[in-house]
Structures are given as C-alpha cells and as structure tokens.
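Apart from one protein chain that is not included, each protein chain of the complex appears where it belongs.
The chains carry the letters A and B, assigned in the order they are written, with residues numbered from 1 in each.
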Amino acid sequence: MNLTPFIDGSYGITVLFLIGIFVLTLNRYRSAIKRLAAVEKR
Amino acid sequence: MTYYSDMSEKILSPDAPVLGRTGSWLHRFANPGRFLRLAQPALPWLAAFSIVLTVVGIVWGYAFAPADWEQGDAARIMYVHVPAAWVAMAGYAALAVCSFFSIVWRHPLADLAAEEIGPVGAGFTFVCLVSGALWGKPMWGAYWVWDARLTSVLVLFFLYLGHIALIRAFDNRSHGYRAAAILALVGAVNLPIIVFSVQWWNTLHQGNTISVTGGSKIYITMLYPLLIASLGFYMSFLTLVTARLCAAIMERKTRALLLAAAEREA
Partner (left out) sequence: MRTSKKRRLYLLLGCGLALSAATGLSLMAFSSTLTYFLGPREVLAKNPAPGMDFRLGGIVQVGTVNTVITNNTPTTHFRVTDGRASIPVTFTGVLPDLFREGQGVVAIGAMSPDGSFAASEVLAKHGSTYMPKDVEQSLKEAGKWDPKFGPPPDASTWNTMNVKASGS
C-alpha cells in the first residue's frame, strides 16, 4: 500500500489546523486590542 | 456570596481585586486585569517558542527521523498523532481544573478560561482522531474500529463539543458557566479511561509506548522529535488559550465601556 497519501494527509490536516487556529486567534486578539483602544479614546 | 452574573463592572476597574474580601494569592491572580497585564507581554515569546518547537518537531518527524522497523514510514504519523492526543487530554484536564475553581471559588477568570479552552482542545482532539484514522488504514487495515481506546477518545471529542455548546447556550452567562463546569467535571472520569484503556481491555490500538514509571519502548532518535513536537504542541495550546483569554477579557472590557457610555447618555 502506498503510504504517502496517509502520511501527507495526517501532516497536512495538522499543519492546516495549526495555521488556521493561530491566524484566527491572532486576528481576534488584534481586533480586540483595536476595538478596546477605540472605545477607551472616546 | 453572590456570583457575578456580569463581571463587567469588575473589569472596568482592573486594579480592584475581583474577590476583594479575601486576599489570597489565588484571588489576586484571578483578577482579569492583572492577568492581562502579566500575560500580554509574554505572548510574543510564547508564540515564538511554540512556533519554533512545533516546526522543528514536525519537520524532524516528517523528514529526518528514521523509519520504523515494523511500520516503516507510516510510523511518522506518530509525531503529529501522539502530541495531538496528549494535548487533547491535557487540555481537558485544564478544563476540569478551571471548572473546579469555577464551582468552588467562583473565579471569573476560570470561567473565561474554560470558554476559551473548549474550541482549542476540540481542535487538537479532531487532529488526533483524523491522523489516527489515516494511520489505522494502512497499518491495521481499517480507518476506524470500536475498541476502547478509539471510542473513549471519540467520547472526549463529544465532551468538548458539548462543553462548547453548553457554555454558550444561556442568555445568562453565569448559568452557562455553571452547567458547563459540571459537564467538564463529570467528563473528567473519561481521562483515566483513555489512558488505561489499552491496559484494562484488549484493544486493537497498541499499548502505551512512553511510560512515566517504566522505560519507554522507543529508540532515542525517534524519541527526540516526538518530545520536541509534543512540547511544541503543548506550548501552542498554552499560547492559543492565553491569547484568546486576553482577547476575551478585552472584549468584555470593551462591551462594559460601551454599556457605561450608553447609560450615561440615557
């Protein structure tokens, strides 16, 4: 059996998940800082 | 004592101890404002360490670690599957600890942390399940079997999903926090079942390779990438939860400020 799709699939889904959740978290973190700063300035 | 159904007024003045009447270190640490001040400067460092360790561990496992005597290159899936499984369980343990603090001491920070741990832990559990299925097909001959190990990890995934839904299910947030904390604590009995399932019952899943008490059944050149990837995953989990917790605190603060402004105008 060709192992490549299984190995690449496992690593692929892991890397996609990690990149995805890091990017989502970073976006949320940044927008939280921005919105708080905007509200505090008013 | 009363439970803060809305902690916004506490966040408004972050320097006021959240549970002011008692002065223990725990309560002082549980002050969201103080947490924010401590955690925010640490975040870039946490993120840098997690990314470096995770990348090194994954690349080492994928490309440089030796192939296994029995499973050949398929054993490389271990370097993502095992760290994901460990983090999934450690994340649930953290969730249970937060729930414990939430129920006994009613720490607002514990509730916020529980809310943020859920999605991240569920994600790692999902990675563990999918990579495990992709490992099972070429080695066992089946993507999925209903043995005790696989089933108990699937239960862990559903516990995470249930917690995510329950903690957000109520208009009154404190009800959600209380209900979800009970679910998380009840679900914690699943953790020892996952760990010992491969010893207590016949399973298709192999036994534990890494043992805290006895020797580990893995050659040193395969152990190093596994440990580094695991450390990277643990750090990533910590970084993600800390960042999301900071964001959640700031979001609460923003909402409270807007509310206060609206009240002043009215």
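Following the convention adopted for this analysis, contacts are C-beta pairs under 8 Å (C-beta built on N, C-alpha and C of every residue); 3 or more make two chains touch, one makes a residue touch a chain.
This structure is a prediction, so every number in the text was calculated from the model and none was measured.
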item	value
Visible chains that the absent chain touches, using the contact criterion stated earlier	B
Candidate in contact with the missing chain, chosen from B:58, B:75, B:88 or B:247	B:75
Identified contact with the non-displayed chain, of B:80, B:139, B:194 or B:229	B:139
Residue ranges of chain B at the interface with the undisplayed chain	1, 21-22, 60, 64-71, 75, 78, 100, 103-105, 138-142, 145-148, 185-186, 189, 193, 200-204, 206-209, 215-222, 224-225
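Quick note on the criterion: only the chains that are shown with their structure count from here on.
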item	value
Computed distance of Cα centres, chain B from chain A, in Å	15
Touching residues (chain side chain B, partner chain A) in the complex	43, 47, 51, 54, 58, 62, 72-74, 76-77, 80-81, 84, 120, 123-124, 126-127, 130-131, 134-135, 137-138, 236, 240, 243-244, 246-248, 250-251, 253-254, 257-258, 261
Residues on chain A engaged by chain B in the complex (per definition of touch)	1, 3, 6-7, 9-11, 13-15, 17-18, 21-22, 25-26, 28-29, 32-33, 35-36, 39-40, 42
